[in-house]
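Removed: one protein chain of the complex. Kept in place: all other protein chains.
Chain IDs A and B follow the sequence of writing; residue 1 opens each chain.
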Amino acid sequence: MTDATASAEPLADLPATAPTGSKNRRASSNPWARAWRILKRDRPTLLAAAMLAIIVLSSLCAPLYASYVSGTDPFRSSLSARIMVDGKRVKVMQASTEGLGLGVSPIGPTWGPQYLLGADTQGRDVAARLLYGGRNSLLIAATSTAICLCLAAIVGISAGFFGGWVDKVLSRILDILWAFPVYLLAISLSIVFISQGIVIGPIEIRADSLLLPIFIIGIIYVPYVARPVRGRVLALKESEFVLAARGLGIPAWRILLHDILPNVSTMLIVFVPLMMGLNIIIESSLSFLSIGVQAPDASWGTIIQDGQTLLYSRPAVALAPGIAIVLTVLSLNVLGDSLRDALDPRTKLV
Amino acid sequence: MVFAILQRLGQMLFVMFGISALVFLIFFATPGSDPAARIAGRNAAQETVEAVRKEFGFDQPLPIQYGVMMKRLFITQDLASFVNRGLRVVPAVMDAAPVTLSLVAGAAVLWVIGGIFVGVLAALTRDTLIDRGLMVLALIGVSMPVYWLGEVMNLISQSRFHDTIFFSWVPALGYKPLTEDPVGWFKTLVIPWFTLAALYIGIYGRVLRANLVEAYQEDFIRTARAKGLSPARVMLRHALRTSLIPFVTMFGLDFGVLVGGSALLTEVVFGLNGVGRLTYQALLNLDLPMILGTVMYASFFVVIANALVDLVYVVIDPRVRGA
Partner (left out) sequence: MTTMRLKRLARRAGLITAGMLLAQTALSSGALADERADLMAKHRGGTITLAAVSAAGTVDPMINYTAQFWQIYQLTYDGLVKFKQAGGTDGFEIVPSIAEEIPQATNDGKTYVFKIRKGIKFSNGKDVTPADVVASFQRIFKVKGPTTGSFYNGLVGADACIADAATCTLDGGVVADEAAGTVTINLTAPDAEIFSKLAVPHASILPADAPLADAGTTPIPGTGAYYIDSYNPNEQMVIKRNPHFKEWSVDAQPDGYADEIVYKFGLTEEATINAIINGQIDWMFDAPPSDRLAEIGSKYASQIKIDPLAAFWYAPMNTNLPPFDNVKVRQAVNYALDRDALVGLFGGEALAQPTCQILPPDFPGHVDDCSYTAEPGPEWVGPDMEKAKALIEESGTKGQKVTVIAEDNAVSRGIGTYLQSLLSELGYDASMKAISPNIQFTYIQNTNNKVQMSISQWYMDYPAASNFLNVLLSCASFVPGSDSSINISGYCNKDLDAKMKEAMTLALTDPDAANALWADVDKGFMEQAPLAPLFTPKSVNFTSARLDNYVFNKQNRWLISQSWVK
């Protein structure tokens, strides 16, 4: 779901087959144990998990790389720095010497410890920024996924469970957000907040805070998750065991807690990797349009943006973070598929 | 029936009203968005800024400003941009629409054919290497940020391999109208089409494969196979037909959203002046009339697509009709 918003699955709200499915699950001994058994045997899943682990670990090691391997500060411009390459001291930013001598280009990939992938337009080490950027991209994706799923669960369950005017109001709000193309919504929100941050009473979020993109990305997909959640809750409400429980006079909050929440939460867990993948892509797109992560912080999207102005002379700057995104999102999607097959095969998002 | 249609129309209007009000409020909540000084010009006297504020009605209460703007957008259709003064919003959007339509329609043809091909082939060769290979490719398609793929395509076709026979035909970035230069139109759009379609081929291929696999387990397919119908016939006449239902609805929604301007990243990367780029530029310039115009246009397509999909759904899926 990159360029478009949609491909949301309209079938997901239909109650079609939910009741019997959930009953079976309740009957089986322990869904988590069963899921784990299935996952263990699945080699692509293990491979994806390993790849993701490597990406996460190397991102976590960014400070170590910056201080012990590349030896530069990836958040400081070094426009007049010089480094040793093949025993020669060369400038990081090299002015053209041909013809009229127009233009200054950063050094290309050295394939050595310093400036492994070359420098960006500020003379900073791209490899070190790539690792730091990974930290931000992953952090934003993970936390905004959490926000999105929590909000969606609250909205979807309230709408589905309480019905009546609660459902009406929430559904209409969701309708509006739904018809607001995701990118336009994200861009509008970003432009508003990035220019001044948010001040709500004593809480002040600075415009360069990572919380802003997290918050914005966390909100925009809420309708896409809340709709299937609501559908599932509606289906469960009509299911035999809930009807039976009601008949027995069990209070609503107990039904919610014991019968509905567990069911919805497996559904939400299946969404986690898929949403993270989507969020990584949308975060990078916003940063690419310079309305996501703000300088001097890096994310994969901002590095692609930096690299865009160097695309023809130093393509590595834009290629490397793109490849990192593809590998990460690919692993997340593979994991998401397996998780779905193992836990809740009927759940659909994309 | 009439009541249902009216209700649906009412809902659509409500959604569009909600979106326009939201956009309007977001705009006025933005710091630095006051257009008076930007319209008045650099180093304008305070009196001039005030006069402009009055002339454009920025001193009026927000509901009145909203009403006036909506009237000028929909009824008199003379709403003009704040940035390119005198540029009418409605004709500007109408000028941009064919670009977006060309981009999205071409990509849609590619992704429908590609998606069906990938889905059917993978389902037929289920659990073989071909199936796995196709599914990995589809996943890669889904995992690539479209703007990055576009940049890479530009790098390859415009620079690195532009002088080889593979890409020497690629023209400079930009759009050529179909009516003036059909060959140029095709050439400039081929690469954007593939770039935009890559993601959707991935999604549609995966969804179709899953639906086909599911369909093969249903009773009527088993019956058909048991009757000894040829595998091709089973696939085309029975399995594919039922599996295409969700495919059609997905297609309707995606197409609507993209035609409405959500292909903006593709348009930005390839320098196509379509609705998406117009929207993006309007947002960056905080050009309220243009933002309202383009966002209303976009949401119109989303709302229409939703309604059409629901309608088509009722027509083609007997289960829904029954319920």
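Everything below uses one rule, namely that contacts are C-beta pairs under 8 Å (C-beta built on N, C-alpha and C of every residue); 3 or more make two chains touch, one makes a residue touch a chain.
No experiment lies behind these values; they were computed from the predicted model shown.
S.K.: Among B:Asp59, B:Asp95, B:Asp181 or B:Glu218, single out the residue that touches the unshown chain.
M.R.: Residue touching the chain left out of view: B:Asp95.
S.K.: Just one of B:Ala80, B:Ile156, B:Leu229 or B:Ala307 touches the chain that is missing; which is it?
M.R.: B:Ala80
S.K.: Just checking the interface: what residues of chain A touch the absent partner chain?
M.R.: Looking at chain A, the ones touching the missing chain are residues 75-77, 79-80, 93, 95-96, 98-105, 121-122, 191, 194-196, 206-208, 290, 294-296, 309-313.
S.K.: In the full complex, which bits of chain B touch the chain not displayed? Write them out.
M.R.: Against the missing chain, chain B presents residues 31-34, 36-38, 40-49, 51-52, 55, 80-81, 83-87, 92, 95-96, 158, 172-174, 271, 273, 278, 281, 284-287.
Everything that follows uses one rule, which is that only the chains that are shown with their structure count from here on.
S.K.: What residues on chain A touch chain B, complex-wise?
M.R.: The touching residues are 1-11, 172-173, 175-176, 178-184, 187-189, 191-192, 195-196, 277, 281, 284-285, 288-289, 301, 304, 308, 311-312, 315, 318-319, 322, 325-326, 329-330, 333-334, 350.
S.K.: Show which residues of chain B lie in contact with chain A when the two form their complex.
M.R.: Within the complex, chain B contacts chain A at residues 11, 14-16, 18-19, 22-23, 26, 29-32, 139-140, 142-148, 151-152, 154-155, 159-160, 196, 199-200, 203, 207, 246, 249-250, 253-254, 256-258, 260-266, 268, 279-280, 283-284, 286, 291, 295, 298-299, 302-303, 306, 309, 313.
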